[in-house]
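Note that one protein chain is taken out, while the other chains of the complex remain in position.
Chains: A, B and C, in written order; residue numbering restarts at 1 for each.
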Amino acid sequence: MAEIVSLSEAVRELVADEHTVALEGFTHLIPHAAGHELIRQGRRDLTVIRMTPDVVYDQLIGMGCVRKLVFSWGGNPGVGSLHRLRDAVENGWPAPLELEEHSHAGMAAAYAAGASNLPFGLLRGYADTDLPARTRVGFVTCPFTGEQLAAVPAHRPDVGIIHAQQADRHGNVQLWGITGVQKETVLASKRAIVTVEEIVDELEPRPGAVVLPSWVIDAVACVPGGAHPSYAHGYYERDNDFYVAWEPISRDRDVFTAWIREHVLEAVSV
Amino acid sequence: MAEIVSLSEAVRELVADEHTVALEGFTHLIPHAAGHELIRQGRRDLTVIRMTPDVVYDQLIGMGCVRKLVFSWGGNPGVGSLHRLRDAVENGWPAPLELEEHSHAGMAAAYAAGASNLPFGLLRGYADTDLPARTRVGFVTCPFTGEQLAAVPAHRPDVGIIHAQQADRHGNVQLWGITGVQKETVLASKRAIVTVEEIVDELEPRPGAVVLPSWVIDAVACVPGGAHPSYAHGYYERDNDFYVAWEPISRDRDVFTAWIREHVLEAVSV
Amino acid sequence: MNGAAAGVSGVGAVAWTADEMMAVEASRRLRNGDVCFVGIGLPSLAANLARRTHAPECVLVYESGTIGAKPTMLPLSIGDGELAETADAVVSVPEMFAYWLQGGRIDVGFLGAAQIDRHGNLNSTVIGDYQTPKVRLPGGGGAPEIASSVSDVFVMLRQSPRAFVERLDFKTSSGERVRVVVTDLGILEPRGGELTLVSVHPGSTVDDARAATGWDLKVAPDVQETESPRPAELEALRALGTKGRE
Partner (left out) sequence: MNGAAAGVSGVGAVAWTADEMMAVEASRRLRNGDVCFVGIGLPSLAANLARRTHAPECVLVYESGTIGAKPTMLPLSIGDGELAETADAVVSVPEMFAYWLQGGRIDVGFLGAAQIDRHGNLNSTVIGDYQTPKVRLPGGGGAPEIASSVSDVFVMLRQSPRAFVERLDFKTSSGERVRVVVTDLGILEPRGGELTLVSVHPGSTVDDARAATGWDLKVAPDVQETESPRPAELEALRALGTKGRE
């Protein structure tokens, strides 16, 4: 059963240094507030998994929380580069960053495999590319057709963190709109934290919603706006201007550090 | 793009003798009317796939339409045996019936594999049972952990047939309630027929609904009551009395044949 | 409902049937908060009874895809509409078996069968030879993976020499995770790798259980008498009813 706690308590109780952590949300419902709490609590040597690292992982990487990144597309959507990610990979600042990169299809299959308690995800992929030489992918042979198929190791994060629109007082969670890979992230993880826009008396069923029962979640924290600058369908829109503004902020180490100090470190935990 | 046609036309155009056909619907939305049309049109030597053969396949088998049955649970739910299925297997009446039996988990994985254009479905299953000696299942080794996992050949029916509550005039389909394995059945099949309770101007989004776009379906036929004695959530309830009544009807070859003549063969095609 | 009232009369204030004793005893073994994978019939009766007595937080999962169903009446089929209407979530059948059952999210799974052996292995596939069966049974359904995926398997099965056999005609599911077998005569639990009679129901004897077993049944030295269904348990049980009976 999920406990309804503060975000700072959830992170303090459930996320430790050297943990493998997945913060998911595909463009929509990206758990930025939870990422900020990881920075405030100074987590170190994390292995972070995410299909699209986005600004939230650019910030974690720039603050030196991350030892290894497992991902499939590391850009600032519609804008350009993630400069903190690039600076870590290209110049080792603030620390060297180990990369394990996959395709989106491979990452999705790895989450689904984790949720299914399978050791690997099966897909037609990685063929005729340079990826197999640079990442963790194996190949299996179909016992019926003899075809070779790609096998990606299942994602089994220590902690999965997502943001949703609503939870009820029992800790059952509902998210809707673009639901991405969040259900798989929660079910693939040993522990799960969900931040929500609001806690309601009753979850009113909605078209296209994903409902996660309280008993697959460890902690629910009410964090209105917790997805910003990403968006929460039905609550607020994507702050496209912020993504554009992130380009010059993230380009410069000092400007970035000052921004984090002001907007994250000196901000109050929720 | 799906064409909106009569059920008889859909079956005449799309289902041929010796085809592999899957009629799915897990307790809910079982396409009985489509099964009756297969009987009326006298299809022969079909390979029929279905997790729970239910009354609809008991009828097809009893009328000699079926050469091979691929299934996982062949009973009359809450009542007992499927006597036409048993008579075919135990006594070869009206014709011998080849069986390929799986577990529910194996059948579900085989449909999902078919929908995913994978040659096999991967699962932890069939282990420590007598099934592998009697069905089509292989084993693959995880390239990362060395674990042995079951591999079931993907279902790729020539024709997949399901029943849904609604279609719009473009042939987009919506079903809700218990949605079972119907999406996978349609996407795993080379051709798809959907019978619906009604055709509406606009599909109003509903919680828990599965929407199948017109361009993955070949034919939509409006057949109100097409799931009876199964049910259509929001339209009519399961006819539990019919399932109980089927026991004595199906027990006797002559009573069964008379029942089919009266209720299927002499009924008008829709 | 299969195995409906057998009319066995128990001792104690209120008369009860063998089915009721079985349902009550299985229900008592469910812990509050357990996530249960339930089929139709006695298992559904036992799990719903638990929710109405000592384990209100018990979560019912039906293989049709309904998670957290709270039926007011006992469903006749695992796909009854009310299961979907009262569920916390309804998922597809492939998701149910991949993410929820195989995913290790289920604590207790109930199984029945036509045959059981001393190791709790079950047969629900055929009686006789596979190719030329005396009786073709429905088959495994969810059983093979329920038996290997849940933490605890509860078997509910009427005891007779035809059902409790020395050798299965077909092994449909593994007995590895079978924790208890509740029969109409008593309760068996694995002890030293073999099902052992640990309790007999009021009105039944150890000899009855031995006579109804096709192998030389081990009996626990501390074999107990099962507590009769309490009036409150019977009341809650009978209040459940079933759609089929209406």
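Keep in mind that, in the parts below, a residue touches a chain if its C-beta (ideal position, glycine included) is under 8 Å from a C-beta of that chain, and two chains touch if they have at least 3 such contacts.
For clarity, every value in this text was computed on a predicted model and none was experimentally measured.
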| query | Of the chains that are displayed, which are in contact with the missing one across the whole complex? | reply | A, B
| query | Touching the left-out chain: which of A:L131, A:C222 or A:A245? | reply | A:L131
| field | Hidden partner chain, touching residue among B:A115, B:V220 or B:V264 | value | B:A115
| In the complete assembly, which of A:E147, A:E237 or A:E262 touches the absent chain? | A:E237
| Touching the missing chain, which residues of chain B? | 1, 112, 115-118, 172, 183-184, 187, 211-213, 215-216
| field | Residue numbers in chain A that touch the chain omitted from display | value | 26-28, 51-52, 71-75, 77-78, 80-82, 85-86, 89-90, 101-106, 108-109, 111-112, 123-131, 134, 177-181, 183-184, 208, 210, 231, 233, 237-238, 240, 243-244
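By definition in this document, only the chains that are shown with their structure count from here on.
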| Rounded to the nearest whole Å, what is the centre-to-centre distance of chain A and chain B, using the mean of the C-alpha atoms as each centre? | 39
| message | I'd like to verify one number: the distance from the centre of chain B to the centre of chain C, where each centre is the average of its C-alpha atoms, in whole angstrom. | response | 28
| note | Note: chain A residues in touch with at least two other chains are 116-118
| note | In chain C, the residues touching two or more other chains are 98, 102
